[in-house]
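Missing here is one protein chain; the remaining ones are kept as they sit in the complex.
This part shows chain A:
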């Protein structure tokens, strides 16, 4: 396939995943605001921006609706859900000959629906519905890919995009919880702390799975372990790395060429599988995540070079 097509499908998958994660984060922030009131919840709202790397936008007395609208449809915000869905759709158009008709149509339809839903500022009363639509659309696109695409290099490039992006998002969410949300270490284990952990779980759609595995208990270490090391949870770092490794291994086999990116990825995956949550906390969660994100970025760059995404 064309390097540009591989690049297009990789980014299409990344944008879709990122748009979905932004909606999930907003949903978590929204829940917090509902239970705590907009003023008190401003820290939580701000944390949503920080997680997305957009804290420079924060002006200090920003209301929830202003932040949600900025993140959903802000004019000039290339990281808004609408911009990212448009970017995903533009990439899909570019690689139309590489994706199935169903994948194209559902992507195109999602974008059309969002365009009309987000034509005007979203009122608080409609936010739940809008976020719901975004999540469902993301699910539909994934479903169409899963159900109709040939399992070839095109599919693998899409999966690599999805899992790289997802790992990145989960790691950022964890990092923010540890370094932004808590006013001081004295709050650890407080009611506020627990509520925030619940938000973290919610934003990765993991609250039910976690409760189920841990009989309703909410402890930070347990949650961190769940999100980093539990290979059964599809948004955990361990799961994403394993998937990434197998997708990249598939490409190496199909192309009869073991790449530098694959070796790097394999090493990171093996290392994580030997790591315990105690190791991570001793090393420092923030340090661990910083290193994780850096490796992720290097792997992404190496893939782009190995498969000639651009010149």
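Please note the rule applied: a residue touches a chain if its C-beta (ideal position, glycine included) is under 8 Å from a C-beta of that chain, and two chains touch if they have at least 3 such contacts; residues count from 1.
Convention: contacts and distances are computed from a predicted model.
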Chain not present in the shown complex, as UniProt names it (candidates "Circularly permuted type 2 ATP-grasp protein", "Heme exporter protein B", "Polysaccharide deacetylase family protein" or "Phosphate transport system permease protein PstA"): "Circularly permuted type 2 ATP-grasp protein"
Selected from A:262, A:288 or A:307 as touching the chain missing from the view: A:307
From A:55, A:109 or A:193, residue that would touch the chain that is not displayed: A:109
Residue in contact with the excluded chain [from A:63, A:77 or A:90]: A:90
Touch list for chain A against the chain that is not drawn: 1-4, 6, 90, 93-94, 96-97, 101, 104-105, 108-109, 112, 153, 255, 307-308, 311
